[in-house]
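Structure first, commentary second.
Heads up, one of the protein chains got dropped from this complex, but the rest are sitting where they should.
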Amino acid sequence: MRDVLFYLLCAVMLGFAVIAVTSRNLFRAVLAFAGVILGTVILFFALGAEMTALAQILVYIGGVMIFVLYAVFLTSGEEVGMPKPSVAKIIFALIVAAIPLSLIAGLALRAGCTFPVAGEALQSPIASLESIGLRLLNPGADGFLVPFELISVLLLAAMVGAIAIATREKEAETADGILTEKQEDAS
Amino acid sequence: MSTPFSTPFLSAFLPDLALLVLALVVLTTEIVFRKHQARWTARVAVAGLAAVLILLAALPLPSGGVAYAGYQVTRSVVVWKQLFALATLATILLSRSYFRNGHSLRGALANPGAFYGLLLFSTTGMFALVSARDLLTFYIGLELATLPLYALTALQPRNAGSIEAGSKYMLMGAFASALSLFGISFLYGAAGSLGFDALAKVASAQPSLSAQPFLLAGVLMLLGSLGFKLAMVPFQMWAPDVYEGAPTAVTAFLSTGSKAAAVAATTTLFLGPLNLPRIDLGAIFALAAVLSLLAGTLGAMRQSNLRRFIAYSSIAQAGYMLMAFTGGEGSEAAARIALQYNLLVYGTASFALFFVVSLVGRSAPETIPSLRGLSARSPALAALLALSLFSLIGIPPLAGFLGKFLLFAVAARNGHYTLIFIGALAVALSFYYYMRLLKEAYQPVQTAENRGAPASAVPLSPIRLSLAGKCAAALLAILLVVLGTCPGMLNFIASR
Partner (left out) sequence: MNSGLSWTLLALPVVPAASALVLALCGGALLKKNLYNVVGGLATLAAGISFVLALFLIPAGLLGTGTSVTLDLGSWIATESFYAGLKLNADSVGTLMVLLVTFFGFLITGYSVGYMRNDREQGRFFASLNLFVASMLVLVLADNLVLIFLGWEGVGLCSYLLIGHYWNERGKDQDVPLAAFRAFFVNRIGDLLFLLGVFFLFAAFGTISLSELSARAASPHGFGVMFAGREWMAVLAAFLLLGGAFAKSAQAPLHVWLADAMAGPTPVSALIHAATMVTAGIYLVMRLDWLFLAVPQARFLIAVCALVTLVVGAFMALTQNDIKKILAYSTLSNLALMFLALAAGSSRAAMLHLFGHAFFKALLFLSAGSVIFSAHHEQDARKLGGVLKSLPVTRAAFWIGCIGGAGLIPYLSAGFFTKEAVLESVREATFNGFGLGVSGHVLYWIVLGVESLSALYLFRLLGYLNGESREKTAQVTDHSAHHGAHGAHDHAHDHHAPHESSPAIRLVLIVLSVAAPLFAWLSGTPKLTAWVTGGLGEWEPMQWAHVAPFLVLNIVLAGVTYVVFSAVSRREAVLSALGSLRWGGRGPLDRKFWFDDLYAAVIVLPLKVIAWVLRLVVENVFIGLLHLAGLIGRGASRLLRRQQTGYAHHYAAAILLFLTAAAWILLWRRG
């Protein structure tokens, strides 16, 4: 059952990834990319790496994706269609993608390449939300209180950055207005 | 583990918390001050950073350091934090004039609250990065240190280059970030935990590499991600483009503060839990060092754009610093001291260089020919430029020489003599490309006219420094000399 779910998830993620790469619409591509990340999150949960999953959600869905969306919207205007890539580019991209893939495949197929340590996380396959919450706020050595708090700072920084880029034109104009006043040299 | 609000806890966390609070305060300073917003925001930020620096220097720390919730503060961590805070402080001082029109051909900066706030957020990320005791904190610190820089790079309105640089930096940064996440998940798989201690145990216990290729994959990916931040070959290609497009002050921060953070991160990981005896990381670092030296040297030789020149020079400097990671076991302390000393020295020289660039950039494009006649326009500035370049080359008694010598000494411990030879060759060649700047600065202007250079490209007006500018120039010059000649300097760092 879990195997079936795993392959299903992988198929969905692959589909999103293909859309993200091939879509001519930038917005759709970004959304599809978010889908891929979401799939990864579920995969992490399924594997019991709940902390990594959480980080993935908070950082990528929460921060980076929003930042990317802002950046896409604000720098290029809405609904930008991209030109069709040339065949050479596609072949180049495929080759570039294939080479690291070959490495991962090679590693996976190699005999005896299993993860040696079954961590505590692996013992409880699906983590409960409660345990995650407790662990996030646990100041002890195996808790993640500090990174949890830091993630909020990261999100704030991403928001500030996005807003700063979005409002820069207007601000520049007001700045000009201010600067028509005579200012002495302070540097 | 210490309890919250006990003295050791406070002395460990207070500077970081103060910095965070400062970032939030700076974001809102604009609301309080309606006029001269940029100036007031800068003042608040400078005062706050000075307070953070004082806290870092003054707060007592138990000799073993303080650990709390996967966050650790030791003396060497405090030195790193002081370096970051100094770089941020210098960046803020450098950036002040860019908020006024007419101080750069590239247009004025806007939105001081966001600018300084983001800068301070980035510094907070660096603080977290060096204090991390697990990979998650490490990763988030790394992201927090980098993410604001994407926005800062793109923050120059009406400058297509700035936006292009910002988006390119972000794309590459996201790529590097994905690499590090991927790498961290491999390491998590190998160790079963995100903590550095567990990682160190697993890493040192591996009988051979063939048993643990996933560890290797994780290490390589993290190395790629950190290499990106370091601007180390072959992850350096973004650097010239981004350095060229970013606002000058941001470029200065990228080449000093951000580079220091990258070096600190690499030190934290690769001289810490991932100091793998059986994976020959020294060879990888040596190769990267050689390639960086080569690319930086060759790239810098034929540049006329000052920012791209600085980018290549910083790639070469990264190459020298990578030599500190080739020392192998037992060289950690020496490597750390060499790196911290080098970053301090390199940062001082870089800011002196950027100080000159910012003043020249007021009336001319930031290119090497624009430096022509600098000695006539302002002898003091030209002398400062000379000092900083000599320090970057490594001419004794300036500090750059001692820094390089220490790095070479670390590399020698593991018998990397070829690397030392190449490093020395790069030093010899660096003389050539740094001297190009100096030659231009001391070239009399009339010669340039005789040779048919366009008159408009040669601004002749003398550069007058305000009192603050004079103080800054004098301070930088004194630092450049004192860092190298003051005998106790190194011991001071080493004792921390």
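Some notes on this structure:
Letters A and B mark the chains in the order given here, with residues in each chain numbered from 1 onward.
As a working rule, a contact is a pair of C-beta atoms (placed from the backbone, for glycine too) under 8 Å apart; a residue touches a chain by one contact, two chains touch by 3 or more.
As the structure is a computational prediction, the values presented were derived from the model and not from experiment.
From the options B:105, B:205 or B:298, the residue with contact to the unseen chain in the full assembly is B:298. Looking at B:200, B:334 or B:468, the residue that reaches the missing chain in the full complex is B:334.
Considering B:345, B:406 or B:441, the position touching the chain not shown turns out to be B:406 (whole complex). Only one residue in the set B:53, B:368 or B:420 touches the chain that does not appear here, and it is B:420. Residue-level contact of chain B with the missing chain is found at 168, 171-172, 175-176, 179, 208-210, 213, 216-217, 220-221, 224, 228, 234-235, 237-238, 240-241, 279-280, 284, 294-295, 298-299, 301-302, 333-334, 337, 379, 383, 395-397, 401-402, 405-406, 408-409, 412-413, 417, 420-421, 424-425, 427-428, 431-432, 439, 443-444, 446-447, 450, 487, 490-491, 494.
Against the chain not displayed here, chain A makes contact via residues 92-93, 96, 99-100, 102-103, 106-107.
Everything below uses one rule, namely that only the chains that are shown with their structure count from here on.
Centre-to-centre separation of chain A and chain B, using mean CA positions: 26 Å. Of all the residues in chain B, the ones that touch chain A in their complex are 1, 4, 20, 27, 35, 37, 39, 67-71, 96-97, 99-101, 103, 107-108, 110-111, 114-115, 117-118, 121-122, 124-125, 128, 134, 136-137, 139-141, 143-144, 147-148, 150-152, 154-155, 157-158, 163, 166-167, 170, 174, 177, 181, 184-185, 188-195, 202, 210-214, 217, 466, 468-469. Within the complex formed with chain B, the residues of chain A that make contact are 44, 49, 51-52, 55-56, 59, 63-64, 67-68, 71, 75, 103-104, 107, 110, 112-113, 115-122, 138-147, 150-151, 153-154, 156-158, 160-165, 167-169, 171-172, 174-176, 178-179, 183, 185-187.
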